[in-house]
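One protein chain omitted, others in place.
Going in written order, the chains are labelled A and B, and every chain counts its residues from 1.
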Amino acid sequence: MRPPVTPFSWERVAIYFCLSAFLLFFISPLYVMLMTSFKSLDEIRESNLLLPPQSWFFGGWTKAWDHACVGLSCNGVKPHFMATFAITIPGLILSVLVGAFNGYALTQWKFRGSDLLLGGLLMGCFMPFQLYLIPIAITLRELGIFGTSFGLILLHTVYGVPLTTLLFRNYFVTLPPELMKAAVIDGAGFFRIFFYVILPMSPSIIMVAVILIFTGIYNDFIFALTFGEVGKQPVMAALNNIVNSTYGVKEHNVNMAATLLTAMPTLFIYLVAGKFFIRGLTSGAVKG
Amino acid sequence: MIQSRSHVLTSQLILVPTLIIVVYFLWGFTLYTGYLSFTDSKFLPSHNWVGFKQYELLWSNHRWKIAYGNMFIFGGLYLFFCVLVGGLLAILLDQHIRLENFFRSSFLYPMSLSLVVTGLAWQWILNPTLGFQKLAHDLGFHEFSLNWLGSSSYAIYAIVLAAVWHGSGLIMVLFLAGLRAIDEDIWKSIHVEGIPPWQAYLFIILPQLRSILLAAILLLMFNVIRSFDIVVALTSGGPGFASDVPAKFIYDYFFARSNIARGAAAAVCTVMTVLVIILPYLYYELRKEK
Partner (left out) sequence: MSLTVKELSKQFDTIPVLQNINLEIRQGEFLVLLGPSGCGKSTLLNCVTGLEAIEDGGSILINGQEVTDKAPKDRNIAMVFQSYALYPTMTVRKNITFGLQCRKVPKAQIEQILRKVVELLQISDLLDRKPAALSGGQRQRVAIARALVHEPDVFLLDEPMSNLDAKLRVEMRVELKNLHRRLNATIVFVTHDQVEAMTLATKIAVLNKGVLQQVGNPDEVYRTPTNRFVAEFIGSPSMNFISGKLDLSDGKVFVQSGNTCFPVSHYPFRDPPIIGRPVYLGVRPENVHATPGDLDQDTSMDMDVRVTNVENLGPDVSVLCKFQDSQLIGRFLNTSEKPVYGKQIRIWMDCADCSIFCQFTEERL
């Protein structure tokens, strides 16, 4: 209950107890993975989930980074990181740029059909990717970029644009129209207004878009798996391959280390810029 | 809005690529896949029309029936628990908690992880020989058993568990924003009138969060249909096909089983099911707002 705040009561104790219980639930997988990644395989067998390693073993990490096997090549996750960023960064830049321009075009200059386009985008945003897989495969093959990183960049851009367009459009409609009118009276053109008036007022939504798209592309699995370049697959597909491939003994410490490595970039962004992450998620929902 | 011919033209030009995206990559592809479901395409798309044959074969397929049923089990439980846990956490966090930011970050960080990472993390915890079950045995609870991954009937619940772990944070954030937006004076009035807390939440506070609930459910449903990543990472659809879901079924039939038309039919069925559930709900809620 909100006001007033009683300093101590059984109610407060119960609240903190509940919160702590949930805290354990949410943190434990991370903790467990961390602990396991630093144990040797023998210790894993003997010890259990909760105990920290008796002696800290870094072999799992080095193998995960350098020479774990993904398919036929055993170079660890390092090359896949490179490949993933080579896809994520261009895809991110393109999606956000196109989305920003689209949002601008849709809000500042109303014309027939803009609402229809918006509706189409909205619906498209919600359709599951399974519907697109085969036509995508055909299109990529026709364009000659099936199984290349370029193909992935194209895909992520194409399917990121609806989201960024909606984000920017929903933000731009909240900007005061008088701003635009003043700029037009001042004689500014379409692009000048965009770069000198609109964009400077949008740092927060740009951050939100960047974080959402980066996370979306980086965490993508299905496109990576289906259309990734052999040996240079994005990191999630590589990770799944390392952990779930069935040859030989399961090296849990390597698997955990690999999982943690791949989780780090998005986790880092979340910890540093979590505010924007949250804002992005909630603003994405408010449109509904 | 100021209308100027050259500006309008520029806008239209800018939007052309996106128009192509919407028409070709979104709707065009959807319709094409729908079309394929009426053909006999196997490894490559073919144009032989076979009417509803694929659908008939689909519905007599045992694996599909399991996957389809799992969509409801998983979807229902996932929705229910995400809303329950998320809502509960939001209410708890709304009580002037110290270290609120710390708690909130801890509940939300799973959202930043991919579903692959999520699946793998929980695969480890649910591992019968090395995971939680072993821990329980080590602590003395020798009768304790938690082998969902190995059990046909319980495998799907493993996926629910991992997915709820991943997704409740988002629901919590949405509800928390909604709770925070409630007029402070309403809380004061509740207090002065002496309305007990649980009645206050049930009759006054939560009803004001309807539109948030709607947004939350839509987002969650979206995740349910897309549940490919987590299933592959956590159980690979197993044991056998016990934890199969439509997303994986479709993928397998497209590529591993080389039966494009069957997969397309499955895709169409999945989407139609979701639309049939969501559209009436959406319609009802939006009308209520008017």
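By definition in this document, a contact is a pair of C-beta atoms (placed from the backbone, for glycine too) under 8 Å apart; a residue touches a chain by one contact, two chains touch by 3 or more.
Since this is a predicted model, take the numbers as computed values, not measurements.
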Hidden partner chain, touching residue among B:Thr10, B:Ser46, B:Ser151 or B:Gln208: B:Gln208
Option from B:Val16, B:Leu44 or B:Val192 whose C-beta touches the chain left out: B:Val192
Chain B residues touching the omitted chain (full complex): 183, 185-186, 188-189, 191-196, 199, 203-204, 207-208
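Basically, only the chains that are shown with their structure count from here on.
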Whole-Å separation of chain centres (CA-atom averages), chain A against chain B: 16
Touch list for chain B against partner chain A, complex: 1-4, 6-8, 10-12, 14-15, 17-19, 21-23, 25-30, 32-34, 36, 45, 85, 88-89, 92-97, 103, 105-117, 120-125, 130-132, 134-135, 138, 165, 169-170, 173-174, 177, 184, 187-188, 190-191, 197, 200, 212, 214-216, 218-219, 222, 225-226, 228-229, 232-233, 236, 246-247, 250-251, 254-255, 260, 263-264, 267-268, 270-271
Chain A to chain B touching residues, read off their complex: 1-5, 12, 15-16, 18-19, 22-23, 25-30, 32-33, 36, 44-45, 48-50, 98, 101-102, 104-106, 108-111, 114, 117, 120-121, 123-124, 126-136, 138, 158-159, 161-162, 165, 177, 180-181, 184, 189-191, 215, 218-222, 226, 236, 239-240, 243-244, 252, 255-256, 259, 262-263, 266-267, 269-271, 274, 277-278, 281-282, 284-286, 288
